[in-house]
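Encoded as structure tokens, the structure appears first; notes follow it.
Yeah, one chain of the complex is gone here, protein chain that is, but the others are all in their spots.
Chains here go by letter, A and B, matching the order in which they are written, and residues are numbered from 1 within each.
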Amino acid sequence: MTLASYNGPPDAPVNAPVDAIVRLTDLTLGYRRHPAVHHLSGGFREGSLTAVVGPNGAGKSTLLKAVVGALKPFDGKVTLHGLTARDIGYLPQQAEVERDFPIDVLDTVLLGHWRRVGIFRAIGRTLTRQAEEALAAVGLAGFERRPIGALSAGQFQRVLFARLLVQDARLILLDEPFTAIDARTTADLLDVVRRWHGERRTVVAVLHDMEQVRAHFPDTLLLAREPVAWGRTDEALNPANLARARMMAEAWDDKAEVCRRSSS
Amino acid sequence: MKRTFAASLATALALFALPALAEPVKVVATFTILGDMVRQIGGDEVAVTTLVGPDGDAHVYEPTPADARALGSANLVVANGLGMEGWIDRLVKASGYKGPVTVTSTGVKPIAGEEEEHDHDHGHGHDHGAHDPHAWQSVANAKIYADNILKGLVAAAPDKAAALRANHAAYKAKLDAVDAEIKTALKPIPRKDRKIVTSHDAFGYYAKAYGVTFLAPVGVSTEAEASAGDIAKLIRQIKKEKIKAVFVESIADPRLLEQITRETGARIGGRVYSDALSAADGPAATYIDMMRYNLGQFTKALAPAS
Partner (left out) sequence: MTLFDLTAGPFLEFAFMRRALAACLALSLGCGPVGVLLVLRRMSLMGDAMSHAVLPGAAIGFLAAGLSLWAMGIGGFLAGLAVALLAGLVSRVTALREDASFAAFYLISLAGGVLIVSLRGSNVDLMHVLFGTILAVDDAGLLLVAGIATVTLLTLALLYRPMVLECFDSGFLRAVGGAGGRLGAACHLVFLVLVVLNLVGGFQALGTLMAVGLMMLPAASARFWAEGVVALALIAMGLAFASGIGGLLLSFHFNLPSGPAIVLAAGGGYLLSLTLGPVGSLRTRWFPGRHREA
């Protein structure tokens, strides 16, 4: 039995809390008819801090894209409760930003004010001070007029976190925020994540480092195309679940049959 | 590629071509002015095909397979010569045409391609060679053209010689009348005032025959792009020599001339025709119409302001 034609019911626990700010209903996502996320149901509680982990190709980034609305589901749906797509702060993987663009650090952070200033409104002293404070919070005070092309990868990631701080989003989605980032920067930025958690913001982060997840993230979604486990981190990341996730990884079968679990 | 295709097409057609007996002489003329002359002299005895149509530029023409086909079935080809149709030899070869070619400018005393007013070098990009090919701009030369065409037609259709000669005589009389008309019309204008700027100096023979000085912003070629230096020189010259008339010629970019007239205050003339006739409903549908029309334009622009 190949994984792609696996038709049995998912035996991962379905996590659907009543106070979910984002609810996923039988969500199937993917590219070119091949599912990257398969029949995922559940929700992210308001104020929760969730790590999304799983093998490469498990559909973690795909899931975030669907939540911000950049990807249309094959099946099922994403429901936002009490917030719109513009209340979401989304940090995609680094490769999607034009790093040699001639813009300086402060201007990049000021973009976080977009919802308040839009296309035309002026950015006043208050908003600029907020951006400067955000830069100080990520340890980049004094870098305001540096071109972003002159920053290291770690410094640039700090800039993007500062922009998220300014954005003042209720739901924050981070896609591999600490990949290829030095340990000190990671520690500083994890402090920022904890601060968000303390402010009752909902944070979902795609991560690889299990130690990091165990240390800082109360909830975990273990994804291997199929949801493997979703719940408290120490339960979700038990050895049995991890072994199962490894086994299910990276199944892209060109001749896979059409899934019969689909609702239509 | 194109030429090979044309050649094979022409050969294929030649295999099926049957000798025409009672039909009119099939003549291919390279451009409209020659086509008109052949029609005037040939009358009903000829069927004329013109390769470069009304308002077209024979200097830079690119023959098509249809042209090769027309040539392949022709009895006579009429070309200007003097390097006017740089492409005609290639076309004749490609079409497989073996018949006679009448070069109308045979016997014309050629003048050099450059006017003496042009003290700078443009590096003309096309193959006029050493001679100015626009010999028909002098009516005296047009009479030589008429003689050459008659010779060609009579050789191609000796049985029609009588009709052809009658047409030819009538046409030459008309040409004489036009020649006289031009000279009379220009007489009241002093020679030193007969200075005209036109964008294409196709009027070298006209200048010599009728005592009119022509200047051009760009050289003999319609291809060379003018430089700021050229235009500046010309403007200085127009101002210095008090040139009165500037003509937009039927082919080249008229915007350049408007620029110059605006700057010098010279009078801008209407359109004149130099190396192509207008369409049949235009003011210069035949050679004689063209010469009359141009004369009218010139005299109107040169006439002293009243």
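FYI, a residue touches a chain if its C-beta (ideal position, glycine included) is under 8 Å from a C-beta of that chain, and two chains touch if they have at least 3 such contacts.
Only a predicted model underlies this, so the values are computations on that prediction, with no experimental measurement involved.
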{"item": "Touching the absent chain when the full complex is considered, from A:Asp26, A:Asp104 or A:Asp182", "value": "A:Asp104"}
{"item": "Chain not shown: contacting residue from B:Val60, B:Val101, B:Ala163 or B:Ala303", "value": "B:Val60"}
{"item": "Identified contact with the non-displayed chain, of B:Lys109, B:Arg191, B:Arg262 or B:Lys300", "value": "B:Arg262"}
{"item": "Chain A residues touching the omitted chain (full complex)", "value": "68-70, 85-86, 88, 90, 92, 96-98, 101-104, 108, 111, 114-115, 118-120, 147, 149, 167"}
{"item": "Contact set of chain B toward the excluded chain (per top definition)", "value": "52-57, 60-62, 120, 222-232, 235, 251-256, 258-260, 262-263, 276"}
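Note that only the chains that are shown with their structure count from here on.
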{"item": "Averaged-CA centre spacing for the pair chain B and chain A, given as whole angstrom", "value": "77"}
